[in-house]
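Down below is the structure, laid out as structure tokens.
Every protein chain but one is kept in place in this view of the complex.
Naming follows writing order (A, B, C, D, E, F and G), and every chain is counted from residue 1.
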Amino acid sequence: MTPEYKIMSKPKIGIIMGSKSDLFVMQDAADVLKELGIGYEITVVSAHRTPDRMFSYAREAAGRGLKVIIAGAGGAAHLPGMVASLTHLPVIGVPIKSSNSIDGWDSILSILQMPNGIPVATVALNAAKNAGILAAQILSTADDAITKKLISYKENLKKKVEESASEMGDV
Amino acid sequence: MTPEYKIMSKPKIGIIMGSKSDLFVMQDAADVLKELGIGYEITVVSAHRTPDRMFSYAREAAGRGLKVIIAGAGGAAHLPGMVASLTHLPVIGVPIKSSNSIDGWDSILSILQMPNGIPVATVALNAAKNAGILAAQILSTADDAITKKLISYKENLKKKVEESASEMGDV
Amino acid sequence: MTPEYKIMSKPKIGIIMGSKSDLFVMQDAADVLKELGIGYEITVVSAHRTPDRMFSYAREAAGRGLKVIIAGAGGAAHLPGMVASLTHLPVIGVPIKSSNSIDGWDSILSILQMPNGIPVATVALNAAKNAGILAAQILSTADDAITKKLISYKENLKKKVEESASEMGDV
Amino acid sequence: MTPEYKIMSKPKIGIIMGSKSDLFVMQDAADVLKELGIGYEITVVSAHRTPDRMFSYAREAAGRGLKVIIAGAGGAAHLPGMVASLTHLPVIGVPIKSSNSIDGWDSILSILQMPNGIPVATVALNAAKNAGILAAQILSTADDAITKKLISYKENLKKKVEESASEMGDV
Amino acid sequence: MTPEYKIMSKPKIGIIMGSKSDLFVMQDAADVLKELGIGYEITVVSAHRTPDRMFSYAREAAGRGLKVIIAGAGGAAHLPGMVASLTHLPVIGVPIKSSNSIDGWDSILSILQMPNGIPVATVALNAAKNAGILAAQILSTADDAITKKLISYKENLKKKVEESASEMGDV
Amino acid sequence: MTPEYKIMSKPKIGIIMGSKSDLFVMQDAADVLKELGIGYEITVVSAHRTPDRMFSYAREAAGRGLKVIIAGAGGAAHLPGMVASLTHLPVIGVPIKSSNSIDGWDSILSILQMPNGIPVATVALNAAKNAGILAAQILSTADDAITKKLISYKENLKKKVEESASEMGDV
Amino acid sequence: MTPEYKIMSKPKIGIIMGSKSDLFVMQDAADVLKELGIGYEITVVSAHRTPDRMFSYAREAAGRGLKVIIAGAGGAAHLPGMVASLTHLPVIGVPIKSSNSIDGWDSILSILQMPNGIPVATVALNAAKNAGILAAQILSTADDAITKKLISYKENLKKKVEESASEMGDV
Partner (left out) sequence: MTPEYKIMSKPKIGIIMGSKSDLFVMQDAADVLKELGIGYEITVVSAHRTPDRMFSYAREAAGRGLKVIIAGAGGAAHLPGMVASLTHLPVIGVPIKSSNSIDGWDSILSILQMPNGIPVATVALNAAKNAGILAAQILSTADDAITKKLISYKENLKKKVEESASEMGDV
């Protein structure tokens, strides 16, 4: 394995992004996976500036034990779709509203509108947290421990809304 | 299990759509799952006209053994997101360019732009085939037989392109 | 009635929003109703994080004496449409340009483009004040006192424009 | 009352449209009101070609006993908003995708984006049926007979979906 | 003439806007007309809050000696089109990107997409200066003095670009 | 004068278009001018394929007695704006939804969004008829005969709507 | 050289497309190059279905003597950008409005919005003919024979417009 990949014990999720400047968004994916106790690695892989690195990352991902790849990119965002073309693993795409982007429309359409045969599981603009949760849901289809954590996570979301409602009622 | 769900042996994927008129798109998901030998069920569940049915379908899905839900809808497409709010299973959303839709933009944005905590794995407009393949990829993370089929499926895509290229060369 | 709903004497209008962070917009609906002397309640109900709460809120609204529901939400805004599917009361939708939103387009289309059978009365982006006025207009169809207040409200709008015109003329 | 207004016994809803060519859409509003047993009138009122007629129609509507006005228009659709400026009655706007329209965007934005003080209850593109249902919902806030019909209407929508589901199950 | 209209000697151009808050844009029209020595008046006329005022303003404009009306408005911008429906004078519409506006798209489409028979001469978003120049061009079709000023104005534009070019060359 | 310009007695309006294929739209401008008894000429001038011809056409237009130029173009529609840069005459731009166009958005924005100093009076997509009427309105600022015809034209528009209303009332 | 590439004597331009179904558009590039006497090859290379083929095609292009690559693709169109990342040759991108595309917006933005460092020379939607002409212009910077042909080509465009103008004048 290339040494610069950031490793936790048992990385099952690979988080990649087109540029280090995307980390302000993609960190959310790592954080939620850590919260759910799921091992991940995180690094920079550019489709356009390091195509060979992208090829070897995508081609070797399954062999290294990764189960899901989360790829974030902005503008003409080719990273998620190209990685999906190079592996049979499920790939989750995070459109990023970078400084180059036209209000995010370019990132969204470049990731979402993949041709028949090569899907990318696209989440909302800048929604790296949801990418992390979706990755956990995918693992949970064969992992009861993760399922329990996801159910608990959902329960917490509910409680926070109920607390907000209570606070409003007190006003 | 509600008797009207169309059943194959061992349904692991639930395919639902907002209206029977969406079947012309959603059939592609069923077809590719059949091609990959993965059991599915397919039925109509409307978020807006049958909200109770949607609730029970989503809430009972995991218990009935489903692993992934594919939900297609057009216009203000709430079905995928609402089902995702009601289950911890991964939900794949298929935006449909229905007659009511504004060039598909409404369907895409209604499905894609989910808030933090509740992801929907969105595929391209009308791309039910890719939804089926993505569901298979999700199952493949814990099923080597499906993995092999997906690798073979990808190989076939490649061969068809190469054949097209050969034909062009002959002209 | 769930205790956290904020209550005025005789609440006839229920104001709900997907997140407490939407209050900066939705407060305008409450303010104009207060100005018109119409009782309302206001709380947080999330379609995606508290679907059960949304179900019971919508299903019980008419029985609790509410006549109109105003629902605000951003991004993939499913709250207004789902509430409309669960009650026969008129539902007014307020698209909110939240931080997640793509310039508000997602909120607008997710609320506006409802299928046949389940209308949502959509107002302009962030236009919670207009949602409040529309709710008053609905009640006014059977309430002469509110009608008088609305006529007076319109008269005031006119006077403010005429004052602006006078000031310009003085310059 | 101007003699050309099409009259049913007890017209409570006024349906107007900018051009006779909009009737192919607006007829749906009339049909659903007839189905629900609610009296309506229907005619052509053009904001741009008959501004005086629009003024008198809107100004006299409440006096003639109308409770709700449904106004449909395409392109730079000013009719719903201008009528709303001239009456305190609730006005429902139907954006129409006319031959002049840019995919309906102009109609939608011209009707939806009303300034503070003058709301228009906007429904989906071409959704005159939903405009009719919304008008019925507004009347139902003070009319139990209409409430019962709306509940029954919703029940029928549900049954049709369930029938579709059954048919699919039979395949 | 209504006393609040701001008057210069021989007002030939009427500048109106939907709200006093639009003055930050519309002042540019007045300034360029002053620069070209053309008399104008400027005031607030709201299509939605003062429809009667709009009617009388538009209907009396020609009689008062106005030759061209410049109307600016934001959001669902009905003022230019409604004024055009009420007078035979040429009407120039200025779409304004107000705080309510969706990036200006609503203002542009509401003003531009007028139906056959009732044109509005639309200029660019916030381009009140161009509205003033266009009004001058219209008057110039029968006024050689204004023609000369316009030719001189164009000459000045050219000189400023050439100066910029010279400065760059010096760097 | 270049001999191929189509001439009526006393041409005051020049109608030009980027390609002969635009004639199906631009003919409407000629027809309404003929109906109003205003002399025009009509020809093809391409900004991109005949830039010299465009230069001489625009530069000579005022000298030849033209008072207004109507220019229609599709796609990256530069003709109206470039002609406006080359003459002090008012220029009316007609965005055309040609086969090359992206739903007309490119034509609209290329014509409308002119920089300060060089206005183009833009009308709706394909609205050549309105371009003709606007040209007549411009001439009418100094021509009472045209003013009368325009008032009569507006009267006819009104009558047609009233007839439609009558027919509906009879049903 | 891979045998299926369609070869003319001295191929300097490589024309590739994502799918054989794109040939109805891309043939125009070949035709105009033939008309200008410039050798080309044409074949199918899919970024998503044949990533290895794309890699070797792009990496070997310069070595095989190609000077410019023209790449057409629809939907999430990654082919032009990925090829540009793999070669130092200039790459011309042709956005194709395929059946999968959302009115072409996805193709345009996926090709145009490349990050700093990796340009793609993008032409208009479906404008393969212009891609061919641009390729010829690039070669012409070092080839006087092609320059002459391009000047003659431009002259022909002018003549056709002048003929259209003459025909109009005859009517």
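What we mean here is this: a residue touches a chain if its C-beta (ideal position, glycine included) is under 8 Å from a C-beta of that chain, and two chains touch if they have at least 3 such contacts.
Being a predicted model, the structure only gives us computed values, none of them experimental.
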item: Missing chain: touched chains present in the view; value: A, E, F, G
item: Hidden-chain contact residue, picked from the options F:Val45, F:Leu86 or F:Leu150; value: F:Leu86
item: Sole contact to the chain not displayed, among F:Ala62, F:Ala76 or F:Ala142; value: F:Ala76
item: Touching residues on chain A - with respect to the absent chain; value: 2-6, 19-20, 23, 42-46, 49-50, 53, 75-76, 100, 102-103
item: Residues belonging to chain E that touch the chain removed from view; value: 103-105, 108, 124-127, 154, 157-158, 160-162, 164-171
item: Residues belonging to chain F that touch the chain removed from view; value: 18-19, 47-49, 51, 55, 75-76, 78, 81-82, 84-86, 100-102, 105-106, 109-118
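In this section, only the chains that are shown with their structure count from here on.
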item: Intersection of contact partners for chain C and chain F; value: D, E
item: Rotation, 0 to 180 degrees and nearest 5, that superposes chain F on copy chain G via CA atoms; value: 90
item: For chain D paired with chain E, centre-to-centre distance based on mean C-alpha positions, whole Å; value: 34
item: Interchain centroid distance [CA atoms averaged], chain A/chain D, Å; value: 45
item: Distance between the centres, which are taken as Cα means, of chain G and chain C, whole angstrom; value: 53
item: Residue list for chain E, restricted to those that touch at least two other chains; value: 19, 49, 75-76, 100, 102, 112-118
